[in-house]
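Of the protein chains in this complex, one is absent; all others appear in place.
Note that the chains are named A and B in the order they appear, and that numbering of residues resets to 1 at the start of each chain.
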Amino acid sequence: MPVIEVKELTKVFKIPKKEPGLGGAVKGLFRPQYENKLAVNGINFKLEPGEIVGYIGVNGAGKSTTIKMLTGVLMPTSGTIKVLGRDPHRQRVENARDIGVVFGQRTQLWWDLALIESLNLIAKIYDVHPVKYRLMLDKFTETLELDELLKTPVRNMSLGQKMRSELAAALIHEPQVVYLDEPTIGLDLIVKERIRDFIKAECISKGMTVILTTHDLGDIEELCQRVIIIDDGRIIYDGPIETIKKQFGKFREITFETVEDVKGLDLPKGSELLSTEDHKVQIRFDRTVSSASRVAGMVMKQIEVRDFSLSEPELSDIVKQIYNGALEREV
Amino acid sequence: MIQTARRNLSIYGSIFAMIPKVFMAYQLWFWIGLVLNVISMAILVYFWRAIYNETSTISGLGLGQTLTYILLAFIFMPLTSNDLIWEFGSNLREGTIIHHLLRPINFQGMNYAQMLGGLVTRLILQVPMAVIAVLLFGLRFPTDLVTWLAFMVSALLGFTVMFFFNWLLACLTFYTTEIWGLGVLIDGMTFFLSGALVPLVMMPEWVRTIVLSIPFAQALAVPVGLLTGITPLTDAPRVWLIQLLWILGLWVASTLFFRVAVRKITVQGG
Partner (left out) sequence: MTRYLNLYWYFLIQRLKVLMEYRASFILGASSTIVWQASSIAAVWVVMQKVPNLNGWNYDEVLLVYGFVTLSKSINHMFADNLWTLGRIYIRSGGFDRFLVRPIDPLFHLLADRFCQDGVGNFLVGAALVIKSSVALGIDWTPAKFLMLVVGVLSGGFIFIALNLITCVTAFWIVDSVPVTRLVFDNHLFAQYPLTIYPKAINVLLTWIIPYGFASFYPASYLLNRDIGNIAWFGPFVAAFLLFIGYRFWQFGLKYYSGTGT
């Protein structure tokens, strides 16, 4: 029995068209023109209980619109959503009881209240049984190291502390479905790891179904078994994380800052030149075929390098590649 | 010749086309603010008219005189504004006050010029309200040039009194962050204490004494008294002298307090 079932989900936004000039302004007042923006275009997917799914896409792809519809905040234009058998928009309150939501940048905690007070209030709102609440609180205090934080109001917390508190608040009522929107954004690596560990431990042990939207591929790699990629309102990939890892996990990018303009370069096998604009040479190489040192060595023999940096491929790059059929080719 | 005419026409045309655009671009707040002011004026007018139902003069003032005074006091309310306190507060909070103190300009002078500019802007924005007062409530502005000159001198003096008084209060921002609350408290009191709600002559002796012992009335009741003729022009020099004395006293007090406060901030840190 799928926990989340989405069928032909579509959302169209009517954006008012603004015409320039005085005539346009007057016209806009009396006979406004609209154009339709298709934010989500007939998407379909099912989530079984306990799945942890990464829902990724570039900005504007339709991610947040989908999440808003799934959480019942936004009404679909057409199509159906069933979360735990309910329509999240029509049965908003019942659905709300069983879900936990983390909106990465916007805290649900009260700014001036000590964390413990916020959690108490949330427990009251979600009608958490006092005994159960006590248990959960003790557990989270331990696993999220909240001891000193409990007396601290949110306004005095660092980003990492905020996020740990946020997770506690979102999961304190043991929701069956959890939506995590950018939970690790802006955090340093150590804190990210702790957050990821917590999510793994808590959600998996309770069999929660999780949808994670993020730009951080590290999050996806560590937490998700399945990835859904949305682009321009449509789902362009829905499958196991393994395939993504195999296809893109092996890639790394080196960017060299050069003194002079570079026209062409000889590169070792398994690497390709992405761009040479702006005195920056970008090269992508396959870790399984070549190595950073080999590429760097070869490049620095040919040109004068001022600085260089190593990075993982961008999500937008992956999306582009998928569009160009990269995924299909390998499989 | 025709070319020039056509060009001029198109220039004027585009200027005229700007007017409705400006109208529509104007914030909702401006128009609604105007309505809110009209409501306040209406209440004042009807209140006083009802009071004057019983008698033709109060403390020697007829209905016409009183209404003129009340409406003019309402229109010239910006003379009592305490923007300076808010400026100080926000400057202090953002730390920009240090930059100002380091600049080789007279800090007080600079602020005075700023506030004066603010006053002029505010008064210009009061014009639509004044027009409505004339059209709707029959307000008659005095026409005598000498009266206006006497008023303007007194208004400037009164404004300066308020400036130094606000400066004094603003120094409190160095000591407390609750300046917001203080500002609102003062706003509440200013309404009555500036003489905007009741002409000074109508107040009982003891109330008038209290009101005249604080600076607010110097900024509003005193100049508007001259403008409406409640205070005869022959009294103008005496009035100005009193205002000058206020300025002197407050200037000394505020400068001293400011020096003390600055020392606190530079010695102890902000």
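Operating definition for what follows: a residue touches a chain if its C-beta (ideal position, glycine included) is under 8 Å from a C-beta of that chain, and two chains touch if they have at least 3 such contacts.
None of these values were measured; they are calculated from a predicted model.
> So one chain is hidden, and I want to know which residue out of B:85, B:162, B:198 or B:222 touches that hidden chain in the complete assembly.
B:198
> Of the residues B:53, B:143, B:213 or B:234, which one touches the chain left out of the display?
B:53
> Of the residues B:130, B:156, B:182 or B:262, which one touches the chain left out of the display?
B:182
> Mind pulling the chain A residues that touch the left-out chain?
Against the left-out chain, chain A lists 13-14, 65, 68, 71-75, 89, 92-94, 96-97, 99, 101, 103, 106, 108, 110, 112-113, 117, 120-121, 124-127.
> Spell out the interface residues on chain B facing the chain that's missing from view.
Residues 28-29, 32-33, 35-36, 39-40, 42-43, 46-47, 49-55, 58-59, 178, 180-182, 184-185, 187-189, 191-193, 197-198, 202-204, 207 of chain B touch the chain absent from view.
Please note the rule applied: only the chains that are shown with their structure count from here on.
> Let me have the rounded angstrom distance from the C-alpha centre of chain A over to the C-alpha centre of chain B, please.
54
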